[in-house]
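All protein chains but one are shown at their positions in the complex.
The chains carry the letters A, B, C and D, assigned in the order they are written, with residues numbered from 1 in each.
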Amino acid sequence: MIDYNPKAWFTFIFRIHKADTVRKLFPMFIAIGCYSAVVALLELKVLHLSDIAEWKNIVFVHSVLGFVISLLLVFRTNTAYDRWWEGRRLWGTLVNNSRNLALKLNAMVPASNTASRDFFRIMIPNYAFALKNHLRNKYLPEELEQGPGMEIDEKKHVPNQIAGQIIAHVNDLYRKQQITGEQLIILNDELQAFTDVCGACERIRNTPIPFSYSVFIKKFIFFYVMTLPFGYVFTVGFLIIPIVVFIFYVLASLELIAEEIEDPFGFDANDLPTDTISANIRKHVAEIL
Amino acid sequence: MIDYNPKAWFTFIFRIHKADTVRKLFPMFIAIGCYSAVVALLELKVLHLSDIAEWKNIVFVHSVLGFVISLLLVFRTNTAYDRWWEGRRLWGTLVNNSRNLALKLNAMVPASNTASRDFFRIMIPNYAFALKNHLRNKYLPEELEQGPGMEIDEKKHVPNQIAGQIIAHVNDLYRKQQITGEQLIILNDELQAFTDVCGACERIRNTPIPFSYSVFIKKFIFFYVMTLPFGYVFTVGFLIIPIVVFIFYVLASLELIAEEIEDPFGFDANDLPTDTISANIRKHVAEIL
Amino acid sequence: MIDYNPKAWFTFIFRIHKADTVRKLFPMFIAIGCYSAVVALLELKVLHLSDIAEWKNIVFVHSVLGFVISLLLVFRTNTAYDRWWEGRRLWGTLVNNSRNLALKLNAMVPASNTASRDFFRIMIPNYAFALKNHLRNKYLPEELEQGPGMEIDEKKHVPNQIAGQIIAHVNDLYRKQQITGEQLIILNDELQAFTDVCGACERIRNTPIPFSYSVFIKKFIFFYVMTLPFGYVFTVGFLIIPIVVFIFYVLASLELIAEEIEDPFGFDANDLPTDTISANIRKHVAEIL
Amino acid sequence: MIDYNPKAWFTFIFRIHKADTVRKLFPMFIAIGCYSAVVALLELKVLHLSDIAEWKNIVFVHSVLGFVISLLLVFRTNTAYDRWWEGRRLWGTLVNNSRNLALKLNAMVPASNTASRDFFRIMIPNYAFALKNHLRNKYLPEELEQGPGMEIDEKKHVPNQIAGQIIAHVNDLYRKQQITGEQLIILNDELQAFTDVCGACERIRNTPIPFSYSVFIKKFIFFYVMTLPFGYVFTVGFLIIPIVVFIFYVLASLELIAEEIEDPFGFDANDLPTDTISANIRKHVAEIL
Partner (left out) sequence: MIDYNPKAWFTFIFRIHKADTVRKLFPMFIAIGCYSAVVALLELKVLHLSDIAEWKNIVFVHSVLGFVISLLLVFRTNTAYDRWWEGRRLWGTLVNNSRNLALKLNAMVPASNTASRDFFRIMIPNYAFALKNHLRNKYLPEELEQGPGMEIDEKKHVPNQIAGQIIAHVNDLYRKQQITGEQLIILNDELQAFTDVCGACERIRNTPIPFSYSVFIKKFIFFYVMTLPFGYVFTVGFLIIPIVVFIFYVLASLELIAEEIEDPFGFDANDLPTDTISANIRKHVAEIL
C-alpha cells in the first residue's frame, strides 16, 4: 500500500505515480488515438459521409448506453473495494486476536512457566507471517522465528500447522491444569479466529468477480469506445482524437483499479501492507508477553 | 467456476467463451435484427411515415425509461451477485469450521483413540460432499468415504444424518469422559455451523428473486427493445438494425448473467467450485487429524 | 411464493400472471388513457395551444424530475426487498435452529427418555406453525400437533407460550440431571433463537416504510404522470395516450410490488412460503428425533 | 409513528396529512413563487433579456448538477432511513431480550421464590419505559411500576440504574444458589443486551449526519432552486412559477423527511412507536412470569 497524504491535491494531479493508470494505459492511448484519427480521416476526407444524417445520429446509442456502462463500473468498483476493505478488516481481526490472546495468556499462564510464554510469544506472530506468505503462494522460513519443537512441513498447509500447534499447546496447559476449564473457554474465541481469518482471506484471493461479468464489462467498454468516433466525428471533427482517448482513460482506469484491488494480498501498489501489519503484531505481542 | 486471469483483456474481448452470453443470445440477435429490418422497411419504404413528427418524437420515452431500466438491472445484478457471494462465504465458513473442528479434535481426543480420529477424519469431509450433492438434488454414495457404522438413508435429509452422527459421536466422547464439559462447549460453535451452512445454502437455492420482479424486468426489457425501432428509424435509418441488436445484447446479458449466478450451487459456468472446495476440505482435514 | 423457472422468458413476457401488476392496474390504465386523450383533445383541437412554445417546453421538468423519481423508486425497491429477504433469512434461521436443536437433543437426551423425545419432536415444529399463523393474526389449533401437557391460551402470545414450554422442559431435564450444565449451555443458542426470530418477524410485519416516504412517493408518481401529457402532447400528438399509460405502468408497478413484498408473511402471491417451510421443519425434525 | 394502510393510494394522494411536507413547506412555496414571478417579470418585461442567448443557455448547469443533487439526496435519504431502521431493530432487540429473559427466568427461578419473580416482572418492562423517556430527555417516574427496594436517582443515568439492579439481583440469586453457574452464563446474553441497546440508541440520537453534509446539501438545494428561473424563464415563460415551486417541493421534502426520521425516538409523526412497544413488553412479560 502506498502511504500518502490525501490532502495534497497538487502532487496528485500533476505527478504520474508509478501505480497510476495513465502509465499502464499509455500504449493503449496511442493505439486508440491512431484508430480515431483513421476513422475521422476516412469518414470526413475519404468517404465524405458527413452529409448522411444517419451516421450523425447514432450518437444517441452512446448516451443511452453511457448510463448502463457507468452503473456497471460502479458495480465493479463497489465489489472490488468491498473485497479490499474486507481483506483489511480480516487483517485487523488478526491483529486484535493476536493481541487479545497475548493479553489473556499473559494473565493466565503462571509467570514461572517461561517455556509456554516463549512459545506463544514466538508462535502468535509466526501465524501472521505464515499467512501473509501463504496468501502469496510462498513459504519463507526465514521470516518465522524458530521455537522449540516447531516443525513445519512445507508441503502441507503452513498456517494450519501453526494454528494446530498453538491449539494443542493450550489444550496441553489445560490437561496439565495450568489453566482451568473456564479459562480454556475464554481462550476459544481467539484460537478459532486464526483459522477463520485464514479461510476468509483464501476465499477473497481465490474468488474474483464472476467470469461473465468480467468478460461482459471488458467487451462493453471495448465496443463502446471503438464505436464512439463513428458518430461524433461529424460533430467535433478531429477533436474526437483526444476525446476518445480521455473517455477510454476514464472507463478503463476504473476497470484496471478494480482488477488491482480485488486481490489485496499481493505486491501491487494498492495492496494491503501485510508485511507491516505482521511486523507490528510481532512487536506488540513481544511487548505484552 | 471458470478460472481466469482477470488481466488478460485481449482474449476476453475477442474470444467468444462457452459461457458467453453472445453465444446464448445469438438466435435472438437474428430474430430481433429481422424484426428491426421489417419495422424500418415498413416505416420508411412502405408507409413513408418519416414526415410525421409524432413518430419521430416518441424517442423521448426511451430516454426517460432508459434510466429506470438501468436502475432495475443494477438492482437485479446486485441481488444476484449478493446471493452468489453469500454462497461463496457460506462455503468458506464450511471450510473454516471443518478445519477448526479438526484442529480442536486433534488437540482434545487422546492420541490413543484412533477409532474416533478415523471417524472424524472421514465424516467431516463427507459432510461437504453430501451438502454439495444435496444442493444439486443428488446422492452420490461413491463420493462419501465409508466409515465404521456410517449408515445413510438416501430418502432422508443426507447432510442432517452426517451432522447428526458427528454431534452424537462428540457427545459420546463426553459421556465416556474422553473430553471434558468445557471442551464440549468449545466444540459447539463448529458443530452447529454445519447445519447453519446447510440451511443457508438451501435458502439461497430455493428462493429466487420475487416472481413479480422477475416478470416485470423481462416484460420491461422486451417492450423497451421492441419499441426502439419505431422512433429511431427516422433518425438513423437502417443503422437501427445493429443498434437494436446491440442494445438488446447489453440489457439481456445482464438479466441472463443474473439468472445464472443467482443459484450458485449448480453446474453453470459461473457457479461456485464446490467440487474443488470439498476435495480441499478432505485434503486439509487428512493433514491435520 | 410462486415457484417458477427464472429461465422461461417466453411465458413470462406474454402470459398475464395472476399476481401481475398489469392485471391490478388495468382499471387505472383505462382511466389514465382517457385522461390523456382529453388533455390531448383540449390542447390540440379545442384550445389550439400548440403554437405557444411555453407549453411545449415544460417537458424539461419531467426529464429533471424523472431522475429523482427513478432514484426514489430504487430506494423503495431496495428497502422493500431487504425486508422480504430478511424475512426469508429469519425463517431460514428458524429452520436451522429447529434442526440443530433436534440434532443436539437427539445426542444428549438418553434414548430411554421417550417422553422428552416425543415432547420435542412435537413442540419444535409447533413453534414454526404457531409463528406462521401468529404473523397472519390467526390461531389455528388444528395445525399444532397435540402433546402431553401442552396448553395454549389463545388470548396470550402463542409462540411465546410454546417457546416457554420448550425452555422449561430443557431446564427440567437439567434439574433432573438428564443433561449436564455444559449441555445446557450448548442448547442455549437454539433456545433463545426462537424468540429472536419471532420478534424480528413481528418487527418487519409491524413497521412499513415511514409514512412520509410512502405518501411522498405516491404523490410524486401521481403528479408526474398527470402532468406528462401537458407538454408532450405537442411533440407526439395522440401517441401520448399509450405512452402515458406505459410510463404509469412502469412507475406504479414498482411501487405496487414494493408494497406487496414489504410484508412477506401474508398470502400475497410473492409472500414467503411459510406453510411449506413449517411442514419441512416438521418432516426433518421427525427424521432426526 | 403513523399507522397506515400502504395500499390506500387515493387518500394518500389527495389528503394533506398533518405530517405532510406540503403543510410544512407551504409558506416557502409562496415565497419562492413570488421570487420566481419577480425574476420572470424582470427578465421578460423589464430587462427584455430574452434575446440574449447566453442567459437561455445556462439551463445546462441545472441538468448537469441535477444529477449531483439527486445522488446527494439519495445519500441523505439512505443514511437517515438506516438510522430509523436501526433504531427500530434496536427496540426489536429490546423486545426479544425482555421476552427471552422472562422465559428463561420463569424456567430457572423456583416457583416458590415469588419475590424474585415479582421483581423481574416489574423491572424488565421498567427498563423499556426508562429508556424511552431517557431518549426524550425526560424522567417520568409515574410510568415506572414500583417494586420493593427500587430506588432511582433522577440525576444519574436512569436506565443504567435499572439494568444495574437487574444484574445485581441475578448475581444475588447465583450467590444464594437459587440458580447455578451454568444458568448464570445462559442469562448473560440478555443481561448485557439492555445496556447495548441503550448505548446504541443514544448514539443514533446524539449523532446526526456530519455537519458539513447537512450544510452542503441545504446550500446546494437553495442555490439550485434560486437560480432555476434565470435560464428557464425564456423557455417556459410564466409557467416557471409553478415549476420552480414543484421542484422545490420535491427536493426540500426529501431533506425534510430525512431530518425528521434521522432521530427516530422523539414525538415526530414518523418516529418509532416506543410507547406502544414499551407497553407491549410490559404485557408480554406479565403473561410469562
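By our rule, a residue touches a chain if its C-beta (ideal position, glycine included) is under 8 Å from a C-beta of that chain, and two chains touch if they have at least 3 such contacts.
Since we're looking at a predicted model, the values are computed, not measured.
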| item | value |
| --- | --- |
| Residue among D:22, D:167 or D:269 touching the omitted chain | D:167 |
| Of A:39, A:58 or A:73, the one touching the omitted chain in the full complex | A:73 |
| Sole contact to the chain not displayed, among A:28, A:42, A:168 or A:186 | A:186 |
| Subunit A residues touching the omitted chain (full complex) | 1-2, 4, 6-7, 9, 12-13, 17, 19-21, 59, 62-63, 66-67, 70-71, 73-74, 77-78, 81, 84-85, 88-89, 92-93, 95-96, 99-100, 103-104, 106-108, 180-183, 185-186, 189-190, 232, 235-239, 243, 246-247, 250-251, 253-254, 257, 260-261, 269-270, 284, 287-288 |
| Interface with the unshown chain - residue positions in subunit D | 53-55, 57-58, 60-61, 63-65, 67-68, 71-72, 74-75, 79, 156-157, 160, 163-164, 167-168, 170-172, 174, 181-182, 184-185, 188, 192, 195-196, 198-200, 202-203, 207-216, 218-220, 222-223, 259, 262 |
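Just so we're on the same page, only the chains that are shown with their structure count from here on.
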| item | value |
| --- | --- |
| Cα superposition angle of subunit A on its copy subunit D, in degrees to the nearest 5 | 145 |
| Subunit C against subunit B, contact positions shared by both copies (same if over half, else different) | different |
| Chain centre separation (subunit B, subunit C; CA means) in Å | 23 |
| Intercentroid distance (Cα basis), subunit D paired with subunit B, Å | 37 |
| Subunit D, residues touching no fewer than two other chains | none |
